[in-house]
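Note that one protein chain is taken out, while the other chains of the complex remain in position.
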Amino acid sequence: MIVQALTTSAAVAIAERRAGRPDAGIRSGRAHTLIERNVLALRTSNTISFLSGFVEPVIFLLAFGYGVGALVGTVSYAGIDASYAAFVAPALLAASAMNGAIFDSTFNVFFKMHFMRVYQAMMSTSLGPLDVALGEIGWAMIRGAAYAVGFLAVMTVAGLATTWWALLLIPAAMLIAFAFASIGMSLTSLMSSFQQLNWLQFVLLPLFLFSGTFFPITAYPEWLQVLVTMTPLWQAVALTRNLAFGVIDLSTLGHVLYFAAIAIVGLYATTRRLDALFLR
Amino acid sequence: MSISAPPSFRVAEYRLRNMWKWRNAIIAFGLGNPVLYLVSIGLGVGTLINANSPDGVEGVPYLVFLAPALLAIAAIQAGQDEVAFPTLSGFIWQRLFVGMRATSLTGGQIADGVLLAAFVRILFTTLTYWLVLWLFGAVDAGSALPLITVSTFAGLCWGGLTLALTARVTDEGGYIALMWRLVIMPMFLFSGTFYPLTNLPIALQWIGWISPLWHATELGRWLSYGAPLPVWQATISIGYLAALGLAGLLLGRRFFEGRLTT
Partner (left out) sequence: MIRARALTKAYPAKPSGELLAVAGIDLDVAPGESFGILGANGAGKSTTMRMIGATLQRTSGELTILGRDPIHEGPLIRAHLGVVPQQDTLDTDLTVRENLLTYGRYFGLPRSQLRPRIEELLDFTQLQDKRDAKVDSLSGGMKRRLTIARSLINEPSMLLLDEPTTGLDPQARHILWDRLFHLRETGVTLILTTHYMDEAEQLCERLVVMDDGRIVAEGAPAELIRRYSSREVVEVRFGAQRNAEVVPHLQGIGDRLELLPDRILIYTDTGESDLQEIVARGHMPITALVRRASLEDVFLRLTGRSLEDA
């Protein structure tokens, strides 16, 4: 039978089980099916672009950690004298989590939204906007985590991961990636052309270069330091660097809460926006 | 009889008009990018370096050491952008080259025109960027002509190479991003730009030797603050850049014509 007219199909039975829940209109609990879709897509397309994300932080580590590191000598951080490579490595991990998540949640999401119309197709099934938001942002998080695992392996081989706390860099990278992706996707859902997305790069590069990634922010005047500590990549760098150096205190919790807050706001905004775009 | 401009000028004129529409983005990205690196790495990391080695790098402050490299990067980036994007657009996105080829223009002339327009953009970039460097005290006034010339030359040669590479791309999916991640970025980072090439393990130094950016940077340092450079090495560097650019242009012309006639 091609069509099962007027009897309850399996899809309807599944949807009925969820009906009546308070979030039934926006969520079906099947965000993981988007991740399955992205894994399939990775196998069929997009493979090289995914893999090249592993390379970026490694070449920066080689160039800055060793090339520039020979000029810099040691850097003092939190009372510890460290090699320049050990100083930049955790920052590069944070930056690659940011870059991977932002790339996925902006360019890739924009393409899927406006050219492939993937979300339009998803929204005509029983998926809800929160499923789509969670699925895509969750995927960006997985991607960020994959890069973090790869980079942590490189750090370990290079002798730059010296404390067991460094293992926490992986969940930290996931949290950072999730938060950046949720902001990235909510911004993307507001944009109408690729050109607008390009301007986002103009925000990312200053973040990358001035968030204490390559030199301590004590180089700035007092007021500027205060300003920089509020920006997301500084928060990410502070979190990862503290973990890598084994400096765990209340500020660690502060960074975690900062990203949790961003993630929730971004998720909420994305869901609202997807609902407005595809279901209203 | 009137003297008419070569046909490739028409292509270049169209490209320049198009650039004019994007002038804000060109200025923001073309200059913003290297200026941000200048402040962050040149001044920020430079403070760390100068504190560690009071004699500076190769006997000059870090910013002075870095400046010629940043200028060459800006030129090469301009060459990359202004050749890769229009070529992809002309063949794939808007397919304007197909229309141009249907007029009296040949593929070779279209290739020439794209590179010519890129040359104007590269020259503009190096001129303004040199000015920024001068304002930061990273270069002497006297270095203007030689530094701008050599950087523009390097950018143009890279543009020629890009012409040949991009002309063969049929599936643009991620080409620009991949070029950036796997070619441009490694070149920026491993060409002795931010540190002397000899700081790298010998296994990685070859990247510098084949990198047009390293050759341009070595020439630039010699012209800017008199970094030692044997005459034979300078000759090789200039010859190497010219050979790459010329080969790229000649191949690019053939690829353009081939792609537009089959």
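All chains are identified by letter, namely A and B, in their written order; residue positions are counted from 1 within each chain.
Following the convention adopted for this analysis, a contact is a pair of C-beta atoms (placed from the backbone, for glycine too) under 8 Å apart; a residue touches a chain by one contact, two chains touch by 3 or more.
As the structure is a prediction and not an experimental result, all values here were calculated from the model.
A.B. asks: Taking the entire complex into account, which one of A:S28, A:N99 or A:S211 touches the absent chain?
C.D. replies: Counting the whole complex, the residue in contact with the absent chain is A:S28.
A.B. asks: Determine which one of A:G100, A:G128 or A:G184 touches the chain that has been left out.
C.D. replies: Once the missing chain is taken into account, the touching residue is A:G128.
A.B. asks: Taking the full complex into account, what residues of chain A touch the chain not shown?
C.D. replies: Residues 1-6, 9-12, 14-16, 18-19, 24-25, 28, 30, 33, 36-37, 40-41, 44-46, 116-118, 120-128, 278-280 of chain A touch the chain that is not shown.
Basically, only the chains that are shown with their structure count from here on.
A.B. asks: Give the list of chain B residues in touch with chain A in this complex.
C.D. replies: Of all residues in chain B, those touching chain A are 25, 28-29, 32-33, 36-37, 39-41, 44-45, 47-49, 52-53, 57, 62, 173-174, 177-178, 181-182, 185-186, 189-190, 194-195, 199-201, 204.
A.B. asks: Show which residues of chain A lie in contact with chain B when the two form their complex.
C.D. replies: 45-46, 48-49, 52-53, 55-56, 59-60, 62-64, 66-68, 70-73, 75, 84, 195, 198, 201-202, 205-206, 209-210, 214-215, 219
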